[in-house]
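What follows is a structure written as structure tokens; I'll ask about it next.
All protein chains of the complex are present and in place, except for one that has been dropped.
And now, subunit A:
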Amino acid sequence: MTERAALRWQEAEIAAIEPVTGRVRSFRFRVDFAERFRPGQHVDVRLTAPDGYQAQRSYSIASAPDASGTIELMIEHLDEGEVSGFFASVAEVGDRIELRGPIGGSFVWTGRDAGPLLLVGGGSGVVPLLAMLRHRDAAAPDVRALLLYSARTRSEMIAREELEARARDEPGFTLMLALTREPGGRRIDRARIDAALGALGAPAHAFVCGSNPFVSAASDLLLDAGVPPGVIRTERFGG
């Protein structure tokens, strides 16, 4: 896949804002590429102060490509966060925010890529995986998929109700949780990875997303469990 067209900045209006968890808000932005991006891709957002000072950050697209004319971003409020703090407490519906995209050509899954599809997400790292699951439902429901999702607590799970409903209603989709701060909770370890691989079978594609330490640990566990390196794609949010 070759993408050599220029990416230009556009002013995107915030069409809707919804709370997702105590620290995560969902934003719908009006953009001209809502139908033509691939699940897993992200956008760059650029904020400008009155004196011209600018801050840029990347945010994954949570929605699947569709005809709505909007994309959804889910932004977690980090303590002292310069850009996430703006989105947590300043941004309002109707604001116009500069962004450009879609960006990224490696951490992507389209319905044409076969399954089984293994998704491993930590915290807000579930966002691009959600886009893949939404797209799978719309475009490739026969592809078997499993999401292994690590969050601190049930209430900090992003899109919990949606994910649980998908696990209940969509044949071929399995949700496995690793809630690290619930009583008896534990991190993703080799036993969880083996259980996921046992339930899914050998994945054709594995996508791992989250903080740096999460992605390093989870992708090492996948290698230890025998998943070939060429199958695994990673996206690191920082931290």
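Throughout what follows, a contact is a pair of C-beta atoms (placed from the backbone, for glycine too) under 8 Å apart; a residue touches a chain by one contact, two chains touch by 3 or more; residues count from 1.
By definition in this document, contacts and distances are computed from a predicted model.
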item: Name per UniProt, for the chain absent here [options: "Molybdopterin-binding protein", "Phosphate transport system permease protein", "Transketolase" or "Nucleoside ABC transporter membrane protein"]; value: "Molybdopterin-binding protein"
item: Touch with the omitted chain, as defined above, among A:50, A:183 or A:198; value: A:50
item: Residue touching the undisplayed chain, where the options are A:68, A:110 or A:216; value: A:216
item: Residues of subunit A (touch criterion as defined above) contacting the omitted chain; value: 1-8, 11, 44, 46-50, 53-58, 80, 82, 86, 90-91, 95-98, 103-107, 208, 212, 215-216, 219-220, 222-223, 229-230, 232-234, 236, 238
